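Yeah, one chain of the complex is gone here, protein chain that is, but the others are all in their spots.
Note that the chains take the letters A and B in the order they are written out, and that residue 1 is the start of every chain.
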Amino acid sequence: MARIEIRNLRKEFGDFTAVQSSSFVIEDGEFFMLLGPSGCGKTTTLRMMAGLELPTSGEIFIDNQEVSQKRASERDIAFVFQMFALYPHVNVRKNISYPLVSQGMKRSQVTERVAEVSRILGIEGILDRPVSGLSGGDRQRVALARAIVREPKAFFMDEPLGALDAEFREHMAHELRSLHDRMGATTVYVTHDQLEAMQMGDKIVVMNHGVVEQFGVPQDIYDWPATMFVADFIGSPSMSFLRFEGAVEQGGTSVELGGISVEVPRLLEDAQGPLALGVRPEHIHFDDTATYRGQVIATEYLGTTQIVSVDTPHGALKARLSSEQPTRVGDAVGLRLDKRTLTVFDAGSGRALISEANREVLGHG
Amino acid sequence: MVFQQYSLYPHLTVRQNLEFPLKSPLLRTPKDEIERKVRDVAEVLRIDHKLDNKATALSGGEMQRVSIGRALVRNPSIYLMDEPLSSLDAKLRAELRIELKRIQAQSGATLLYVTHDQVEAMTMATHVGVLDHGRLVQFGPPREVYENPVSIYAATRLGQPRINLLPASVFAGAPEGARTIGLRPEHIVQGEGEEGSVVRVERLGDQTRLHLDFKQHQIITVTDPHTPLKAGDMVQIRPRNAYYFDAAGARIV
Partner (left out) sequence: MMLSPAVVGNFWTFLYQPQIGLFNYVVGFLSGTDPSGFSMIGEVALAPWAIVIVDTWMWTPFVMLICLAGLRSIPESIYEAAECDRASKWRQFWTITIPMVLPFLMLAVLFRGIENFKMFDLVVQLTGGGPGSTTELTSINLKREAFEKWRTGYASAYAVILFVTVFGLASIYVKALNKVKER
């Protein structure tokens, strides 16, 4: 198993820069998520780590060994593809044993390993079936079996659940995560689904336009996003922004929204011009005594909670409230924002302003 | 009818696609009337700036909006929609959910909507019909189906994370004939009752899910997002407002 480090990794396809100077570290045994919208460079990053694509510049260390110009077969890794890429002309058993036979393992040993791995994944019953007749879930299991059978240094997975339907996806996500918990192998996983990333990942890298926007543990990224992009991408519904023109200064503890003062965590830097106040849905409370007001424009019932959309002079907000709280479209409501959880953004650059609350998470830069 | 796949006419522009149902010889709509209707619908769906684009030059979300628009221009008495949002990405889906609901509320039209996505069913519907192998097992407002399911099947359709189903004997106090106890994740009180061990802590940001091992049964419950609990810790739990089901899966009230 291995620690993986990426330093200033860059990839250009002709004029197009797919990945711009990414750097991050994946610790040994971590379940690591590369998250971002389609076309953000996450898959390219993964393929460079696996050796299926060679970087334009930068370094990749697997187990303290520089491998950026080595081919995939020289890196001792396993890759799970989005469409599984099983060998269609041979049966399940041969698919799983392929990597073992490739490296010249003895036949008796191969049989033993295949039996062991297929027991772990619960596919003993289909070993002699051709892969073409398998269901999506079984294909997924075979692809996983083929990946783990060789006990490689690291696993790379490119949206492995993307081809499954929603209900089964959740089931497989659990299966995958518990498999990881059992084996403890370093895993790098690409997804565009933020919920999947939050659910399964030990750590997340959020990418956009080939740039690493933020890197950290899921809860930190959720609570203290580094940019408006991250704030918007993570969470369902995502963070709401109240946009305003104004100025804040170092040491300030409130912002002015159309003449109404809203308390925020103490800021540690100055900013002026277009700003945005970011607030998570569960940190908005309805309070008739609050001075900042808005009008309910829609409600969505979700069982225990409901999502209420509120129109304010500075943009629409989404609040997550208990379903027990009666709300009607058209109601005018007072909004109390939980001041400990707010983030002020520079709306021009999208960057979060450093405050006392997010200093620890974002402090290093 | 709105289909799952967009089914637009690829060789026509957005405007021509929207006009198509109006130009049907049966309707004989006057030209300026067509013009006005297309403009209105395009505005509602926020595609008015794309009216003269070819249908194939649109993004997935835009195509789906055009295909919804094509159904809207005609003002039919009933709209039939077959998972119209399923091919869109999460952000857009959330946006269009509200949009569709608003359009429905404004026009007052009847909308029959097929979906496997429980969030769509809960948020958009005035009434939900739960189908099990072609049989309608429960019908009512989403809140009623969620809070008062008639069977195990109906109870598992709604709710995220899914309802926990355990043998009724796991907790004391089950009524006569109960085989299964159904516990929604929020129906589990922590800090009192019997002990279970935490298998995994899943932090989703706005909530944290606890995967518990309770008397050899898997239970998922939700807790405070910043809970200090970690895997291996012990937690006391007690059911509250549990549902009981008999051997056939029907609810015991």
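The rule is short, and it goes like this: contacts are C-beta pairs under 8 Å (C-beta built on N, C-alpha and C of every residue); 3 or more make two chains touch, one makes a residue touch a chain.
Source: prediction; values computed, not measured.
In the full complex, the chain left out of view touches A. The missing chain, though absent from the display, is touched by one residue of A:Leu54, A:Met83 or A:Ala332; that residue is A:Met83. The chain omitted from view is touched by exactly one of A:Asn8, A:Ser23, A:Gln65 or A:Ser102, namely A:Ser102.
The chain omitted from view is touched by exactly one of A:Asn8, A:Ser23, A:Ser57 or A:Ser73, namely A:Ser73. The omitted chain makes contact with just one of the residues A:Ala50, A:Leu161 or A:Ala319: A:Ala50. One chain of the complex is left out; on chain A, the residues touching it are 50-52, 71-73, 76-79, 81, 83, 85-90, 98-99, 102-103, 130, 146, 150, 156.
Please note the rule applied: only the chains that are shown with their structure count from here on.
Interface residues of chain A, counted against chain B in their complex, comprise 37, 166-167, 177, 181, 192-195, 198-199, 217-219, 222-223, 234-238, 280-282, 298, 300-304, 307, 309, 320, 323.
Listing the residues of chain B that touch chain A in their complex gives 89-91, 94, 97-98, 101-102, 116-117, 119, 122-124, 142-143, 146, 158-160, 184, 186, 200, 202-206, 225-226.
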